[in-house]
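Taken from a larger complex, these chains appear in their original positions, while the remainder are omitted.
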Amino acid sequence: MPWIQREFSIGARKRGFHLVTSEVVSKIPELSKIRCGLLHLFIKHTSASITLNENADPSVREDMERHFNLAAPENATYYTHDTEGSDDMPAHIKSSLLGASLVIPITDGRLNLGTWQGIYLCEHRDYGGNRNIVATIAGE
Amino acid sequence: MPWIQREFSIGARKRGFHLVTSEVVSKIPELSKIRCGLLHLFIKHTSASITLNENADPSVREDMERHFNLAAPENATYYTHDTEGSDDMPAHIKSSLLGASLVIPITDGRLNLGTWQGIYLCEHRDYGGNRNIVATIAGE
(Lines give C-alpha, C1' and ligand atoms only; values in the text may rest on other atoms or scores of the structure.)
Protein backbone atom coordinates (compact mmCIF):
# COMPACT_ATOMS: atom_id res chain seq x y z
CA MET A 1 0.00 0.00 0.00
CA PRO A 2 1.54 3.33 -0.97
CA TRP A 3 1.54 6.41 1.21
CA ILE A 4 -1.43 8.67 0.53
CA GLN A 5 -1.50 12.41 0.98
CA ARG A 6 -4.33 14.83 0.34
CA GLU A 7 -4.35 18.56 0.87
CA PHE A 8 -7.75 20.20 1.17
CA SER A 9 -9.51 23.23 2.50
CA ILE A 10 -12.11 23.43 5.24
CA GLY A 11 -14.70 26.16 4.80
CA ALA A 12 -14.52 29.26 7.01
CA ARG A 13 -16.03 28.83 10.44
CA LYS A 14 -16.79 31.46 13.02
CA ARG A 15 -14.45 31.75 15.99
CA GLY A 16 -14.94 28.76 18.24
CA PHE A 17 -14.68 24.97 18.40
CA HIS A 18 -16.35 23.01 15.59
CA LEU A 19 -16.99 19.31 15.11
CA VAL A 20 -15.62 18.35 11.66
CA THR A 21 -15.17 14.58 11.79
CA SER A 22 -17.54 13.80 8.91
CA GLU A 23 -16.21 16.60 6.72
CA VAL A 24 -12.61 15.47 7.22
CA VAL A 25 -13.37 11.79 6.64
CA SER A 26 -15.23 12.62 3.43
CA LYS A 27 -12.04 14.17 2.04
CA ILE A 28 -10.00 10.97 2.42
CA PRO A 29 -11.94 8.08 0.86
CA GLU A 30 -8.73 5.98 0.79
CA LEU A 31 -9.25 5.39 4.53
CA SER A 32 -11.57 2.49 3.72
CA LYS A 33 -8.72 0.51 2.12
CA ILE A 34 -6.41 0.56 5.16
CA ARG A 35 -6.59 -2.48 7.40
CA CYS A 36 -4.07 -1.17 9.92
CA GLY A 37 -2.41 2.22 9.90
CA LEU A 38 -2.38 5.84 10.95
CA LEU A 39 -3.99 9.06 9.79
CA HIS A 40 -2.04 12.26 10.32
CA LEU A 41 -3.96 15.52 10.09
CA PHE A 42 -2.05 18.77 9.90
CA ILE A 43 -3.45 22.29 9.85
CA LYS A 44 -1.16 24.72 8.03
CA HIS A 45 -1.87 27.73 10.24
CA THR A 46 -0.68 29.35 13.46
CA SER A 47 -4.01 30.82 14.55
CA ALA A 48 -6.22 27.73 14.32
CA SER A 49 -5.75 24.24 15.71
CA ILE A 50 -7.18 20.73 15.73
CA THR A 51 -7.95 18.56 18.71
CA LEU A 52 -10.12 15.63 19.77
CA ASN A 53 -12.97 16.01 22.19
CA GLU A 54 -16.58 15.13 22.93
CA ASN A 55 -18.68 14.61 19.82
CA ALA A 56 -22.16 14.77 21.35
CA ASP A 57 -23.20 17.77 23.40
CA PRO A 58 -22.52 21.14 21.68
CA SER A 59 -22.20 22.76 25.09
CA VAL A 60 -18.73 21.21 25.41
CA ARG A 61 -17.55 23.19 22.38
CA GLU A 62 -19.07 26.38 23.77
CA ASP A 63 -17.47 25.88 27.18
CA MET A 64 -14.13 25.15 25.50
CA GLU A 65 -14.32 28.48 23.65
CA ARG A 66 -15.13 30.34 26.86
CA HIS A 67 -12.36 28.57 28.75
CA PHE A 68 -9.62 29.24 26.23
CA ASN A 69 -10.69 32.87 25.88
CA LEU A 70 -9.98 33.24 29.59
CA ALA A 71 -6.78 31.19 29.51
CA ALA A 72 -5.35 33.24 26.62
CA PRO A 73 -7.12 36.59 26.95
CA GLU A 74 -7.29 39.40 24.43
CA ASN A 75 -5.46 42.64 25.20
CA ALA A 76 -3.24 41.22 27.91
CA THR A 77 -0.91 43.96 29.09
CA TYR A 78 2.17 41.85 28.40
CA TYR A 79 1.49 41.35 24.67
CA THR A 80 3.73 43.28 22.31
CA HIS A 81 2.55 41.49 19.13
CA ASP A 82 -0.71 43.38 18.61
CA THR A 83 -0.66 44.92 15.14
CA GLU A 84 -2.89 42.22 13.64
CA GLY A 85 -5.75 42.73 16.09
CA SER A 86 -6.61 41.78 19.63
CA ASP A 87 -7.54 38.22 18.61
CA ASP A 88 -4.16 37.51 17.02
CA MET A 89 -1.73 36.85 19.89
CA PRO A 90 -4.32 34.80 21.83
CA ALA A 91 -4.79 32.76 18.64
CA HIS A 92 -1.06 31.99 18.50
CA ILE A 93 -1.06 30.88 22.15
CA LYS A 94 -4.14 28.66 21.67
CA SER A 95 -2.55 27.19 18.54
CA SER A 96 0.43 25.90 20.53
CA LEU A 97 -1.69 24.82 23.51
CA LEU A 98 -4.01 22.70 21.36
CA GLY A 99 -1.66 21.78 18.55
CA ALA A 100 -1.55 21.79 14.76
CA SER A 101 -1.75 18.06 14.22
CA LEU A 102 -3.49 14.85 15.21
CA VAL A 103 -2.51 11.24 14.72
CA ILE A 104 -5.41 8.76 14.80
CA PRO A 105 -5.23 4.98 14.42
CA ILE A 106 -6.93 3.36 11.43
CA THR A 107 -8.36 -0.13 11.97
CA ASP A 108 -10.27 -2.16 9.37
CA GLY A 109 -10.88 0.82 7.11
CA ARG A 110 -12.14 3.21 9.77
CA LEU A 111 -10.78 5.75 12.22
CA ASN A 112 -10.45 3.88 15.50
CA LEU A 113 -11.85 6.66 17.67
CA GLY A 114 -13.51 6.19 21.04
CA THR A 115 -17.30 6.34 21.19
CA TRP A 116 -17.28 9.96 22.31
CA GLN A 117 -14.30 11.26 20.35
CA GLY A 118 -14.70 13.67 17.46
CA ILE A 119 -12.33 15.91 15.52
CA TYR A 120 -12.58 19.58 16.40
CA LEU A 121 -11.44 22.41 14.18
CA CYS A 122 -10.57 25.22 16.60
CA GLU A 123 -10.87 28.61 14.90
CA HIS A 124 -9.12 31.19 17.03
CA ARG A 125 -9.47 34.27 14.80
CA ASP A 126 -12.61 36.36 14.43
CA TYR A 127 -12.35 36.09 10.65
CA GLY A 128 -9.98 33.24 9.91
CA GLY A 129 -11.27 32.28 6.48
CA ASN A 130 -10.75 28.88 4.92
CA ARG A 131 -8.22 26.62 6.61
CA ASN A 132 -5.86 24.28 4.79
CA ILE A 133 -5.27 20.76 6.03
CA VAL A 134 -2.83 18.06 4.90
CA ALA A 135 -3.98 14.49 5.54
CA THR A 136 -1.36 11.76 5.33
CA ILE A 137 -2.32 8.09 5.50
CA ALA A 138 0.16 5.28 6.03
CA GLY A 139 -0.62 1.67 6.64
CA GLU A 140 -1.43 -1.57 4.90
CA MET B 1 7.93 -5.79 8.88
CA PRO B 2 4.15 -5.46 8.92
CA TRP B 3 2.29 -2.78 10.79
CA ILE B 4 1.31 -3.90 14.29
CA GLN B 5 -1.69 -2.72 16.24
CA ARG B 6 -2.82 -3.74 19.70
CA GLU B 7 -5.80 -2.48 21.63
CA PHE B 8 -5.73 -2.98 25.37
CA SER B 9 -7.14 -1.69 28.60
CA ILE B 10 -5.34 0.02 31.45
CA GLY B 11 -6.77 -0.65 34.90
CA ALA B 12 -8.72 2.10 36.64
CA ARG B 13 -6.60 4.67 38.41
CA LYS B 14 -7.66 7.36 40.83
CA ARG B 15 -7.85 10.90 39.54
CA GLY B 16 -4.33 12.21 38.94
CA PHE B 17 -1.17 11.63 36.94
CA HIS B 18 0.22 8.08 36.87
CA LEU B 19 3.47 6.65 35.53
CA VAL B 20 2.57 3.73 33.25
CA THR B 21 5.63 3.21 31.05
CA SER B 22 6.26 -0.38 32.15
CA GLU B 23 2.62 -1.38 31.93
CA VAL B 24 2.30 0.01 28.41
CA VAL B 25 5.54 -1.54 27.17
CA SER B 26 4.51 -4.93 28.55
CA LYS B 27 1.43 -4.84 26.29
CA ILE B 28 3.45 -4.50 23.08
CA PRO B 29 6.17 -7.17 23.04
CA GLU B 30 6.62 -6.63 19.28
CA LEU B 31 8.61 -3.50 20.16
CA SER B 32 11.72 -5.59 20.57
CA LYS B 33 11.74 -6.56 16.90
CA ILE B 34 11.78 -3.00 15.52
CA ARG B 35 15.20 -1.62 14.65
CA CYS B 36 13.91 1.81 13.61
CA GLY B 37 10.35 3.05 13.83
CA LEU B 38 7.62 4.78 15.75
CA LEU B 39 5.14 3.85 18.45
CA HIS B 40 1.82 5.66 18.43
CA LEU B 41 -0.27 5.49 21.60
CA PHE B 42 -3.87 6.63 21.50
CA ILE B 43 -6.31 6.87 24.39
CA LYS B 44 -9.92 6.46 23.24
CA HIS B 45 -11.44 8.89 25.72
CA THR B 46 -12.22 12.59 26.12
CA SER B 47 -11.75 12.80 29.89
CA ALA B 48 -8.31 11.23 30.25
CA SER B 49 -5.07 11.94 28.42
CA ILE B 50 -1.50 10.75 27.96
CA THR B 51 1.67 12.78 28.15
CA LEU B 52 5.40 12.43 28.78
CA ASN B 53 7.04 13.81 31.88
CA GLU B 54 9.49 13.13 34.68
CA ASN B 55 9.73 9.47 35.62
CA ALA B 56 11.51 9.76 38.95
CA ASP B 57 10.09 11.96 41.69
CA PRO B 58 6.36 11.30 42.41
CA SER B 59 6.00 14.89 43.58
CA VAL B 60 6.03 16.00 39.93
CA ARG B 61 2.86 13.99 39.29
CA GLU B 62 1.22 15.45 42.39
CA ASP B 63 2.14 19.01 41.44
CA MET B 64 0.85 18.40 37.91
CA GLU B 65 -2.52 17.33 39.33
CA ARG B 66 -2.70 20.41 41.55
CA HIS B 67 -1.67 22.69 38.69
CA PHE B 68 -4.20 21.40 36.18
CA ASN B 69 -6.98 21.49 38.79
CA LEU B 70 -6.35 25.22 39.07
CA ALA B 71 -5.91 25.75 35.33
CA ALA B 72 -9.22 23.99 34.55
CA PRO B 73 -11.22 24.43 37.74
CA GLU B 74 -14.40 22.64 38.74
CA ASN B 75 -17.62 24.62 38.90
CA ALA B 76 -16.41 27.56 36.83
CA THR B 77 -19.28 29.97 36.41
CA TYR B 78 -18.96 29.90 32.61
CA TYR B 79 -19.51 26.13 32.24
CA THR B 80 -22.86 25.09 30.81
CA HIS B 81 -21.92 21.41 30.31
CA ASP B 82 -22.38 20.26 33.90
CA THR B 83 -24.90 17.41 33.94
CA GLU B 84 -22.20 14.73 34.26
CA GLY B 85 -20.67 16.15 37.42
CA SER B 86 -18.32 18.93 38.39
CA ASP B 87 -15.27 16.94 37.27
CA ASP B 88 -16.55 16.45 33.72
CA MET B 89 -16.00 19.74 31.88
CA PRO B 90 -12.57 20.26 33.48
CA ALA B 91 -11.72 16.73 32.28
CA HIS B 92 -12.60 17.67 28.69
CA ILE B 93 -10.43 20.78 28.87
CA LYS B 94 -7.48 18.87 30.33
CA SER B 95 -7.92 16.21 27.67
CA SER B 96 -7.35 18.74 24.88
CA LEU B 97 -4.57 20.55 26.75
CA LEU B 98 -2.56 17.38 27.31
CA GLY B 99 -3.66 15.36 24.30
CA ALA B 100 -4.99 11.92 23.47
CA SER B 101 -1.92 10.56 21.74
CA LEU B 102 1.85 10.23 21.88
CA VAL B 103 4.36 9.34 19.20
CA ILE B 104 7.65 7.95 20.49
CA PRO B 105 10.67 6.85 18.44
CA ILE B 106 11.73 3.22 18.53
CA THR B 107 15.45 2.51 18.19
CA ASP B 108 17.06 -0.95 18.32
CA GLY B 109 14.03 -2.60 19.85
CA ARG B 110 13.39 -0.06 22.59
CA LEU B 111 11.52 3.19 23.12
CA ASN B 112 14.08 5.92 22.58
CA LEU B 113 13.01 8.03 25.54
CA GLY B 114 15.22 10.49 27.37
CA THR B 115 16.66 9.44 30.71
CA TRP B 116 13.95 11.23 32.66
CA GLN B 117 10.99 10.68 30.37
CA GLY B 118 8.13 8.39 31.30
CA ILE B 119 4.62 7.84 29.98
CA TYR B 120 1.88 9.36 32.15
CA LEU B 121 -1.73 8.26 32.12
CA CYS B 122 -3.66 11.36 33.20
CA GLU B 123 -6.99 10.43 34.75
CA HIS B 124 -9.18 13.51 34.92
CA ARG B 125 -12.40 11.97 36.26
CA ASP B 126 -13.03 11.05 39.89
CA TYR B 127 -14.19 7.58 38.80
CA GLY B 128 -12.97 7.10 35.25
CA GLY B 129 -12.79 3.31 35.24
CA ASN B 130 -10.63 1.32 32.85
CA ARG B 131 -9.16 3.25 29.93
CA ASN B 132 -8.73 1.84 26.43
CA ILE B 133 -5.56 2.42 24.47
CA VAL B 134 -4.64 1.62 20.87
CA ALA B 135 -0.92 1.09 20.24
CA THR B 136 0.27 1.18 16.64
CA ILE B 137 3.83 0.25 15.72
CA ALA B 138 5.40 0.97 12.36
CA GLY B 139 9.00 0.51 11.40
CA GLU B 140 11.51 -2.05 10.20
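Labels for the chains are A and B, by order of writing; each one numbers its residues from 1.
FYI, a contact is a pair of C-beta atoms (placed from the backbone, for glycine too) under 8 Å apart; a residue touches a chain by one contact, two chains touch by 3 or more.
Model, not experiment: these values are computed from the prediction.
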Subunit number of the complete homomer, 2 shown here: 3
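Note that in this section only the chains that are shown with their structure count from here on.
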Computed distance of Cα centres, chain B from chain A, in Å: 20
List of chain A residues in touch with chain B within their complex: 36-38, 51-54, 57, 59-60, 62-64, 66-67, 70-71, 97-99, 102-105, 107, 112-117, 120, 138-140
Touching residues on chain B, where the partner in the complex is chain A: 2-5, 7, 40, 42-46, 71-72, 76, 78-81, 89, 92-93, 95-97, 99-101, 103, 132, 134, 136, 138
